[in-house]
Structure formats: C-alpha cells, structure tokens
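All protein chains but one are shown in place.
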Amino acid sequence: MSKITRRKFIKISAAGTATLAMSGVILDSTPKIADWFDKTPAKESEVERTPTICDVCFWKCSAWVYKNKKGHIQKIIGNDLDPHSNGRLCPRGTGGVGMYNDNDRLKTPLIRVGEGDDATFKEATWDEALDLVVKKMNEVIEKYGPESIALFNHGSTAPHFEHLFNSFGSETTAEPAVAQCLGSRQAGYYATFGEGITTPEPVDFVNSKAIVLIGNHIGENMHNGLVQDFSHAVENGASIIVVDPRYSTAASKAKIWLPIKPSTDIALLLAWIHILIYEDLYDKNYVEKYTYGFEQLKSHVANFTPEWAAKITELDINLIKKAAYEMAKAAPAVAVHPGRHTAWYGDDTQRERASAILNALLGAWGRKGGFYLPEKINVPKYPLPHYPEPDWTWQDITKEKYRGAIAGVTNIIRDASLPDSDAKHKVKAWFVTATNILQSIPEREKTLKAIDNLEFLVVVDTMPADIVGYADIVLPECTYLERYDDLRASKHKIPTVALRMPAAEPKNETKPGWWIARELGIRLGLEKYYPWKDYEELLDWQLRQIGTSLEEMRKEGIKQFERKTPLYIPEGSEWYFPTATGKIELYSTWLANMGYDAMPKYKSHEDNPPGFYRLIYGRAPMHTFGRTINNPNLNDLMDENVLWVNPKVAKIHGLKNGQEVWLQNQDNITSDFPIKVRITERIRHDSVFMVHGFGQLNKKMYRAYGKGAADYKLLSKVELDDVTGGTGMRVNFVTILTEKPQKQEVES
Amino acid sequence: MRYAMALDITKCVGCADCVVACQTENNVPIGYSRDWIVEKVSGEYPELKLHFESQRCNHCDTHPCVRVCPTGASHVIEGGIVKVKHNDCIGCGACIEACPYEARYFHPDGYVDKCTFCDHRVADGLDPACVSVCPTHCMFFGDLDDPESPVSKVLRENPENFVLAPESGTKPQVYYFKERLHF
Partner (left out) sequence: MGEKLIVSGRNIEGLYPHVDVWGFGIPLYLFIGGLAAGILIFAAFFYLKGKANEMPVTVKISTIIPPIIIVLGLLFLIGDLHHKMYFWRLMTTFEVKSPMSWGAWILVIVLILSILWPFTFLKEMREFFVQNNRKRWVKWVSWLENLVEKIGFIKKIVDYSVKKRKYIAILLIIFGIALGIYTGILLSAFNARPLWNNSVLGLLFLTSGVSTGAAAIMWLSNNHEEKQLFSKIDLGLIGIELLLIFLMFLGMNWGSDAQQKAAEMFLGGEFTAIFWGIFVMLGLITPGFLEALELKGYKVPIAVPAFLILFGGLLFRVIMVVAGQISTFTF
C-alpha cells in the first residue's frame, strides 16, 4: 500500500449524504404499498414506451423502455428491427432498470476539500464545480499547454469529451478498451486485412459450418448478437472448436475442446497453419487470388509441426490435427473468431496475426459462414470549425516505441504522469469519464502514484466507483435512461441508425455527458464549437441529412437502410483490400516496415513459480464487470465471485468447497477480501479462475463493497505488446492462503 | 388447453436473462425470483460435460400445492396454469412445503408467489417474459393440445426429453430436451 499524501482516497461520505447510506437498502425494492391495489403487470400495448440504446455494455442494442401505469420505468425490451439484438436483450440490458434505480448513484457534484487524512467531499452546485474545473484547466493550460491534460474515457460519454478536448487543443486521449482490450486485435487484423474488426464482429455464425474460439468464452461473455448467432450455429450443428485451458460454457457446447496449456496459443495456431499448408487443405483459389506472401509464410511455418506444437501446448496431437481437418472441411463457412480482450501475454498482436492468417488460408474473410462485409450508413458530422492543431499528441509519446499503436495507450499516458517519467512530454492533469481506470488498467500502484502527482483530477461517472474517491472534482452523469447521446450508426449486415432518448428526467442533480462537456466548453470560451443549444438540435440535424427526423426516430427507435455494397465477396471477382499491397497480407509489409516480425513466431512464456497458479479472469453473463456490480437487479443474480480450483490443487491445500481463502501474487500483493473456493474439474491444475469486477473497495457501493476478491489488484505485472503497447495481463501468478494475511490495510 | 414449456439445454448458457426479465415484467422484488438457474457438471478434467437448467414452477398436472391450500387461494386457471389469489392467501406456507421443486416463496407482502407462466401475456397471445427474452432462443412455450404450437413442435422433434424429479409424481409441464447428464 503506497503512501499517498496529496490525494487521499476519501472514505467518509460527503456532508449530507451520510443519511442516504442506509436508504440504498430501503428504497431499492420496487414500491410495494403503491402497487397494493393493482398488481397485474401492464399490457405492453397500453403503456408508454421510448426508444433507447442500451449502455450496459458496448454492444449498444437498440431497445424500448416501457413505463408502468404510473409512469415509472418498468422494463427494457429489445427492438425487433435491430440486428444487434433481434428484439431480445441480454440479462445486463434487461437489468438496466437497476442502473436507474440504484440508490447508491452519485447525486450531486462534489469538490474535494482539505488535505491528507482530513480530506472530504463537499457537495457543490454545478456552477461551483464547473467553474472550478475550468479554473484549474486554464491554470494547467497556461503553465504546461492544453496537451498536458489527458482524457481517459469509455462508452457513449466518450464522444462528448473527445469533442471538448479536441476543441481546446488536446489529443492526449485514450480508452482502456484499446490497450487493455482490443488494441492488439485491431493491429493484428489491420496488418493482415488492412482494417480492424468492428464491434459487433462481422462473423457470419448463423451460416457457419465450423466455429473456432481461441479463449473466447461466448456464453459467459454475453455479447448479445454474438451469443444469439452462436446459439443458431449450435442448433444448425456447426462444429464448434474451443481452445481454452478452462472448460468454459462454450467448451461445453464444443465438438472439439482443446484444453491448452496457458500462454501457448501461438504454437497451436502456427501448427494449424502448417497443417493447412503442408497437407494442402487451404483454399488455393482464394489464397492465390487475394493474398500476398504465401511462399514466405509456407517456409516460415515449415518447422511448426503438430508434433512440435503438441509438446508445447500439452495437447494430444490427434486433437490438434482433428481440429484442423474439421476447420478445413467446413471452409469457407468457417470463422476463427478474432476474440475480444486479447491483451494476454504481450505477444498478442502476433497471436491475432496468426488468427487472421488462419482465417485467410481458410478463405473465410468475406465469405458466407466466415466473415461478412459489414456496411454502415454514413451520418454526417454536425458542421463545426476545424479543431486547433495540438503541439503534441498521444502519438508523440507512444509511437517511438510502439509503432503499431493505432490509438492512445492508457498505460503510456498514465506513465507520462508519473513523477519520475522520462516521456518526451509530461501529462499534468486527467479527466476520467465513464471508466474506473483503477480497475481497468493494471499496475494499480503505478496508477495511484500517477494520480498523486497530478495537478488535478476530474471524474465524470454515474456510480461512486473507486476512481471517484481520488478525484478533486466529481461531476455526476445521469444514466443512459435519462439522456440523449450520439446516434448509433454501426457496421453490420444491415446498416441502421438508432436513437437514444431519455425515458426519465435525470435524477437528483445528475446531468447528461453532452451537457457537462458543453458547459465546460462555453466556460472555456469555445462557443464556436457548440453552436447548438441542446443535443436534440444536433441529432435532428444529423437525422435530416439521412432522410429521417428526430420526431420519426422517437417513434421508431431504429431505422434500417438498404445495403449498397455486397454482403460477401462476389464469387471469383477481383477484390481490393486496404493494405499496402492491395491484398490480404500473409506476410505483413506494415509490420515489416516498422521493424516487427512480419509473420508470427512462438515465444515461450514464464511458467508457474512453484506453489503458484496462473490467475485467469473472465466474465459472467449477468455482469459487465464493475459497471454492473452494484446494480440491484444484476447484483441479485450474482453478488460475489468465487475462485475456481482444480480438485488436485484443493487437495494439496486442504481446501473445502465454499471455504474462504486469500490470494497473494508473485509481487507479494494480497487480496483485500477473502474469496470462496469452488472446487471444480472445469479448470486446469496449473491455473485458478475468477470473474473480474468484484472485490469493490468503495463502501459507497453498498451492495458491492467487500464481496469477493479483486483480480485487478493482483494484476501487478504486465507484459507489454511490443507492437501496440497493450498490457498483457494473464501473466500473474497467485498462491492460496487459508488464513487472513497479517498486514491488511484495506483502502476503504 | 394445456400450457407447457420446453427448454433446449444444448443452447442454454445459464445467463439468467430469464430470471431478471421475469423480475422486471412481474414486479418481483429484489431478493426474490420466480425462476432460477442450476448448473450441472459431470466428469473429470478434461472429459467433462456441462449444462444449465432454467427452472421455475412446473404448473404440474396434479398440482399438490393446490390440493393442500386450506383457503383455496392456490387455484388452477384455464390451460393448467397454477396461480395464487393474493387476498385469499393466509401465508401458512403449506403450498411451499408441498412443492417438490421448491418453486414457491413468500412475497415480502405476506402472500405466496411464484411463476404464473405470465398468464397476463399469454392472454394477449404473447409468450411468457422469460421465453420472449432468451437470447439463445432455447425456450419454447405453447398449448400442448395444439399440435402446431412451438412447444408441441419442439417436443415432437425431440422425443427424448425429460422433466425434473418425475418420481415426485406431480406430472410437471416444463420439459428439457436433448440429452440428460447422469451422475
């Protein structure tokens, strides 16, 4: 526990909100006495409904918010016309009402007063808070330049603040969703096909004859449309091939499950490439017509035989071969899913390259049952003057080392804020909007040290997450059910535009993100970038450009458009890929030019220290990590995580089912709260598994505080991807303690 | 008319959408639920089998819960749906004891509550909330006496289906299909 003196985590509830501490329990259940007389749920045809776009995760399903007879938000149901959800929301979307009802939400702007241990939050008016933010911003802009203010953001709130930052001259922005999640996947597929993978991923599961998942735990990862398509594939009898050290839900539906040794996936992928090439199972026509670098690839994988891979991966060689044959048999109606959260061991871009190459050899890209070609409707941006040119951007502190970085890298910007940073440019202040970076970025100690060194920290959030406790100024945002946000014009089989509009007035003193950004912009003298008065104006303008209007969208929620481009590459036709060579690059010229391996190589990774187990973390279908952990409906479904332990391991430590244990990692960091053990055959003997997002430290999150263990605390070691700077996090090992460790300084 | 439900366990991923959708549809208070998810695993690493079951009141044909009710609050309506008249219920708990599936619970308001197959939706021609929301499309509902209803069709296509605890003798009307694990 580092000694933080300047910016201490504020534990004491702000003045006036102490009384609300218990109300979280009392007020959360749906009103009972009011419903005394009429208990029948209302008919859908009789009540009011408004369209929204779910914000519980990033899949952004278009949905209808139904109100009950009294006008309160009752339930959220998917919009039938939305290809993201096909009219059905996942449990998180259905439980979105909890986000609105959660009484632990932030209610008013807060300003830090006092120093050190005496620091506390005082409630402030919006004027006070916004004025203070602008004052501090101007001080830092004056002294260090606007670029030294960084923005960590996520989700639907991000565009509002990115616009603000661009307007005052800072491009020092980053999303954890890149370096901690998708960055390496985007780089790997960009290197191969010339473009990254969209969200939702354009995998044509409904037509697939085979599906290959590398660690991708569909079913626990509840990305709506993906799970629906996967389920159709199961029904159609598609061959599911799962590579996972854990018997995930997806593995239980697999025809072939490869219980691979963690960190050896590249070896397996290279062996599959070898089999496809050397046993003539690849799509020859496709490869000849559309790819570049086949001969280099062929000689590169000459020695990556199944025998070689079987030894490394600890897999049965016949299983490896069987999987390859299964894939080839189904080709081109086969999709090796690119995955999400690909930041594992530090060689992630190369692993994604291998996956992309495999897809290319199978002829799956742009083919039915493989990857379709998504299309979106182009929604024009509201006409604004040009943004000022910043003196330096995130690229200047990132691209020297990580030449393949396609977007801002959160950990690098964080590192540039450290007191001993040797970055070319230093970051002096942070805005953190809609992301709890203390839990989403690993190396928590470093993040805390950086926070301590900042001139100021502004946090915009809906819930009192950990990061809120460290802020100088807290600006409470209302939930997605209470605000307008950007239109969703996603790339999919059918181009659509979807609207989010408020279903209720913002609760207490919370405000929408666009309003907060605009108020700051006006105060900074940036009126010319905010010519519209409220967001409805901007949205209506945009909608009119594409042939509809805000009024129409309010009634429809979503509008589908005709495709203008083919869904798949027309059989036998010429096709251009946006790479340097115009073809799918099995040998990546982009990577080669930057001095990286043009084709993936296998690199062995550290094994378990004796007595330690690799910490594997993942998702549960009813949660979006810390985002939903305090949501009353979703917390009701799962309120704590458990540690999956193999029975052999349980025997060694003498563990019983349900027993509470503590974890200590290789850097001697221990978990704050105990976690219950689940003895299960579903996990390998060399690893333990837990769901990410639990072990919350902020007591203000009444339901979530102290339940289960926090894996992010134990992710103190990272392996940085040398192409993108992304943080590989599955490189931490833990040992199991059956007694509460001595020196426990719980932060909250 | 005999309403019934069928679930495809090869597709269910145990996401609990059915649980939360039921809660928001039927105003079930937080801390209570009318349906629930059970996970069943068998085997030894790496030869494993796993499936999930979404369980709820089975609206049994011989409804012992209706039989034991001393006030007649527990009753059956058209189609075999078992319901509770809130203001006739004294909260004695006999029906809770009588249910082999432990599907009933005491609502905090005092009366006994449980799954109603969303009869208010069924009356409108809609499926129960859980069936309508399931993202894996693994749930089916309908009238067993209608050979073209979704549930009749799917049970016809999958004759090896099973019910929970058939030895209880209550003739439950929620069916699960495609391969059962035994352990």
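Just so it is clear, A and B label the chains in written order, and each chain counts residues from 1 on its own.
Definition applied: a contact is a pair of C-beta atoms (placed from the backbone, for glycine too) under 8 Å apart; a residue touches a chain by one contact, two chains touch by 3 or more.
Note that this is a predicted model, so its numbers are computed, not measured.
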Which displayed chains the unshown chain touches: A, B
Residue touching the undisplayed chain, where the options are A:L637, A:L655, A:I675 or A:V734: A:L637
Residue, one of B:D61, B:E97, B:D124 or B:D145, that touches the chain absent here: B:E97
Touch with the omitted chain, as defined above, among B:S33, B:T136, B:S152 or B:Q173: B:S33
Residues of chain B (touch criterion as defined above) contacting the omitted chain: 14, 16, 19, 31-33, 35-42, 44, 52, 64, 67-73, 87-94, 96-102, 105-106, 109-112, 164-165, 167-170, 181, 183
Contacts of chain A with the absent chain, listed as residue ranges: 622, 636-639, 647, 678, 680-681
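The working rule: only the chains that are shown with their structure count from here on.
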Residues of chain A that touch chain B when the two form their complex: 28-30, 32, 35, 39-41, 43-45, 74-78, 85, 88-91, 94-95, 97, 218-220, 222, 224, 227-228, 230-232, 234-235, 247, 249, 251-253, 257, 259, 621-622, 632-634, 636-638, 646, 680-685
Contact set on chain B toward chain A in their complex: 8, 10-11, 13-17, 19-21, 23-27, 29-31, 33, 41, 43-46, 48-52, 86, 108-109, 120, 124, 126, 132-138
